[in-house]
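One protein chain is absent from this view; the other protein chains keep their places.
A and B label the chains in the order they appear, each numbered from 1.
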Amino acid sequence: MGNSSQPVPRPRAAVNPPQTDLSGGNTLDCLTAQYRPGWSLPGGFYSDANVYRADLEQVWRRGWLFAAHSCEIPKPGDFITLSVDADSLIVIRGEDGLVRGLHNVCRHRGSLICAEPAGHAHRLVCPYHQWTYGCDGTLMACRGMQPELDKSQFGLRSFPTREVEGLIYFNLAEDPIDFSPAETVLADIARPQGLTRAKVAKAVDYLVHANWKLVWENNRECFHCNVNHPQYIKANFDHYNADDTTPRVKAEIADAVRRGKEKWAAAGLAPTRDQSGMTLFPDAEHNIWFSSNRTPLVDGYFSESMDGKQVAPLMGDYKEADVGTLRIRTLPNFWNHSSCDHAVSTRLLPAGPEFTAVRVLWLVHQDAVEGRDYQLEKIMPFWQLTSEQDWQICERQQRGVNSSAYLPGPYSSFKEYNVDSFVQWYMKLLARH
Amino acid sequence: MGNSSQPVPRPRAAVNPPQTDLSGGNTLDCLTAQYRPGWSLPGGFYSDANVYRADLEQVWRRGWLFAAHSCEIPKPGDFITLSVDADSLIVIRGEDGLVRGLHNVCRHRGSLICAEPAGHAHRLVCPYHQWTYGCDGTLMACRGMQPELDKSQFGLRSFPTREVEGLIYFNLAEDPIDFSPAETVLADIARPQGLTRAKVAKAVDYLVHANWKLVWENNRECFHCNVNHPQYIKANFDHYNADDTTPRVKAEIADAVRRGKEKWAAAGLAPTRDQSGMTLFPDAEHNIWFSSNRTPLVDGYFSESMDGKQVAPLMGDYKEADVGTLRIRTLPNFWNHSSCDHAVSTRLLPAGPEFTAVRVLWLVHQDAVEGRDYQLEKIMPFWQLTSEQDWQICERQQRGVNSSAYLPGPYSSFKEYNVDSFVQWYMKLLARH
Partner (left out) sequence: MGNSSQPVPRPRAAVNPPQTDLSGGNTLDCLTAQYRPGWSLPGGFYSDANVYRADLEQVWRRGWLFAAHSCEIPKPGDFITLSVDADSLIVIRGEDGLVRGLHNVCRHRGSLICAEPAGHAHRLVCPYHQWTYGCDGTLMACRGMQPELDKSQFGLRSFPTREVEGLIYFNLAEDPIDFSPAETVLADIARPQGLTRAKVAKAVDYLVHANWKLVWENNRECFHCNVNHPQYIKANFDHYNADDTTPRVKAEIADAVRRGKEKWAAAGLAPTRDQSGMTLFPDAEHNIWFSSNRTPLVDGYFSESMDGKQVAPLMGDYKEADVGTLRIRTLPNFWNHSSCDHAVSTRLLPAGPEFTAVRVLWLVHQDAVEGRDYQLEKIMPFWQLTSEQDWQICERQQRGVNSSAYLPGPYSSFKEYNVDSFVQWYMKLLARH
């Protein structure tokens, strides 16, 4: 979502649309040559199989990906599985309490080891021939194999994970980029939300018929909110921008920001910025793929719920409801909006050139009891409606950009600077190809 | 459908089947080299992705395509949408009463603008960020964009349309071929049918699992009618051919033609030819992609209905029921059979190498009232049965030509000359590739 009162970044004159020249074939190079900053991507970026493979290699198998919340696998032996395209992965908490990432592929004959989306296991036993691995992937037993087999060579292939304030990330690269800058930022702001003391109240899975980049482009602006998200805009200021915000609204926003700053500082919460809404994100130039901030809700809203009322017990360190919303987003696959009483996380995973597997999770305090302390029909609609409205938008856009008549169009310098930043960030990653 | 009493065109000796040589790969050139006039096409023409792309470029994006009947969008602002492969299109009637074709792709970020199959709109507003276009595609508003954006550069991409006697055509080519020869032919013969004063009684959509060329090849002969279309052959003479028509049948046909000529001339209807059935069509040599004719029905049949009885009020200028059938066909995507009381149109659209989206529409006089003046169960079965019999045939043929053992076979010079003509017409268009 965009933000309010934002200075206009990089204004750029939109004169004539770029010309598409497909004579050289629909290759990645040809498509890249057609790209022009400030304009939406050529159509092939959203459907071409070669582009998709490049996305997997340059983005998905190199970035830090959100896997799950810590509270989904609280105890040693708890695990979840997930898929990045055709790669099935296990994220499991070991006996030592540390989270580890393991490829869900037996080193014997390649069978999937865990077929369920989640579970608990002391040992990971392949259902085919019972090769047995520890929670760290070590091959512990492979009865029936020749004695000279060196078990140390046949552990499950693993990948690094990081756990920060209730958020679990992983990385599939041989030589992952540094996670620590993100860790610092996320830890400080997420700590008061108490995601480490939360539980998942509900998870809903979607298979969105749209390329993952369309889902992010949709996320990176609130230009579409006025008409598409009637619920969302009642609670938030995101849809106000530098160009069309009246003095009255500007004063209202400034007041909300001022009140929030004072109150939150007093409550020991991490300070927010002077402006409402989020920072510019992502930063293509410095490859800043993570960000978070706290921002006020509209006066009278204490939670991102349908009527703004609190809908579950306070989470984390919060002493009162008026904490605005905490927002976290990490590319390429995660964002979260947290209110005083519940948190909503969205995880994206690529499932083909034109498909994105999306999971939306609603979290509440770990001690909250459904029916007594909260009701799903109160905590879910705000983000369920907003999410499903967005998936419909993305699917309509996918159909449009698939047309041979589609031409890249200009971004609004007032409202789509973050979409432009996202696309530039993406194109930079892709250029390593 | 074929015709009766037709002189045998271009008899051609069928000696040995052509040899297929796929050693050079399944390329378009390789497939083209295997083609031999008078024989069915090599199998790859019906399933290969490259052939399909060439079909889109050389046939579908260059020819005049039937979109809809005028009566589907009678008022300014009325529109329908349709898809030629992945290209979504809007055909809309403007404030000035003229029909226009617009690509259904927003010039901002490419979203589909109209997601419904039909509707009414004063302005075309993109649901994503409300870029607003006039019915002629002009960008009228794009609130939130930078002021220096030159709106005149961002109208919806358009394509030419033609409206002739209740039929709407469009063309996706940069430099469309001349429509006027078709217009003259269609206007003269269609006028008495009164399609401009008709309404759609019913439309049925099919996704036929067969390449679009198989659907046309099926349409271009009535060799298959005797066994496959028991209803159709009761009403029509098409299944009689030069080789197997008895003197008695020949006399019956001649009599019907003579009676028709006299009567229709007196009734002010466009004259028909001396022979029943349709003209040779298409004409590959002169690229004649349109044709129409009026031909008698079997004695006792006044409508293409199950029992030959009139099933709806007379249409157009007709004063009595005995007007035979009016037939129109235009390549690559339209045919129509019109009786005195109802008209049936078939529209084809390509939906993949092995899929054709077919819409069959039943039209009646605009003042006819369902239940009172006509019943769907009376006007529909004749062509619904005939159509569905043909789709089954085409799907069976698709499965057969997909076999690695399929070899092109010889066309009957008595009965499949028009199939041969269709294939030659197609191969000529493709040769421009």
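Points worth noting:
Just so we're on the same page, a contact is a pair of C-beta atoms (placed from the backbone, for glycine too) under 8 Å apart; a residue touches a chain by one contact, two chains touch by 3 or more.
Please read these numbers as outputs of a predicted model, since none were measured by experiment.
Taking the complete complex into account, B:R399 is the one of B:K309, B:R399 or B:R432 that touches the chain left out.
The missing chain, though absent from the display, is touched by one residue of B:D85, B:E217 or B:E252; that residue is B:E217. Contact with the chain not shown here comes from a single listed residue; of A:L149, A:L207 or A:A251, that residue is A:L149. For chain B, the list of residues touching the undisplayed chain reads 11-17, 40, 43, 217, 223-224, 226-228, 241, 243-244, 393, 396-397, 399-410, 412-415.
By the touch criterion stated above, the residues of chain A touching the omitted chain are 61, 85-88, 103-113, 115, 127-130, 143-146, 148-150, 153-154, 157.
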